[in-house]
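Just one protein chain is left out here, and the rest sit where they should.
Presenting subunit A:
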Amino acid sequence: YFCSPFPISLLIFTLLPPSHLTFTRYEKFLRQHLDHPGPAGPPGGRYCSTLLQRRRVNGPGRPCKPVNTFVHAPAAELLALCAPRHGPALRTTAAALDVTACRVTGGSVYHPCAYRAARRHQRVEVACEDGRPVHLSRTL
């Protein structure tokens, strides 16, 4: 089992049907892209498929998200990056962070989804809005 930094949001998900209106864009960003501290060992494809399903990104009737990066850093680190309200929307972390890049395998388009996982150490570029990250633009 993978530790989730957002037990509360997961709990809400289990009680309510997924709805756009329930979640802010920041919460959606956390749900899709943050997993701190992340898997203990090198992540396998199962890490990606399990977490993407638990975070309600993939599921029955939904297309498999082809590519998804999980950042293994505390949310505070990315919040700090977005803290200065003035400045460009796209901002890159000064230091490289632990990330897992998930890539769907050729065999899956709809649920269930199989992935290949690659653990990397990369800088992360996010888009900020009102002092919070709302979009993971790329890793470099």
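Odds and ends about this structure:
Heads up, the rule we're going with is that a contact is a pair of C-beta atoms (placed from the backbone, for glycine too) under 8 Å apart; a residue touches a chain by one contact, two chains touch by 3 or more; residues count from 1.
Everything below uses one rule, namely that contacts and distances are computed from a predicted model.
The chain not displayed here is annotated in its UniProt record as "Ribonuclease inhibitor", chosen from "Cytochrome c oxidase subunit 2", "Ribonuclease inhibitor", "Vacuolar fusion protein MON1 homolog" or "type I protein arginine methyltransferase".
Among A:80, A:96, A:109 or A:140, only A:109 touches the chain that is left out of the view.
Considering the complete assembly, subunit A touches the hidden chain via residues 1, 10-11, 13-14, 20-21, 25, 46, 50, 53-54, 56, 59-60, 62-63, 65-68, 89, 105-107, 109, 127, 129-130, 134-137.
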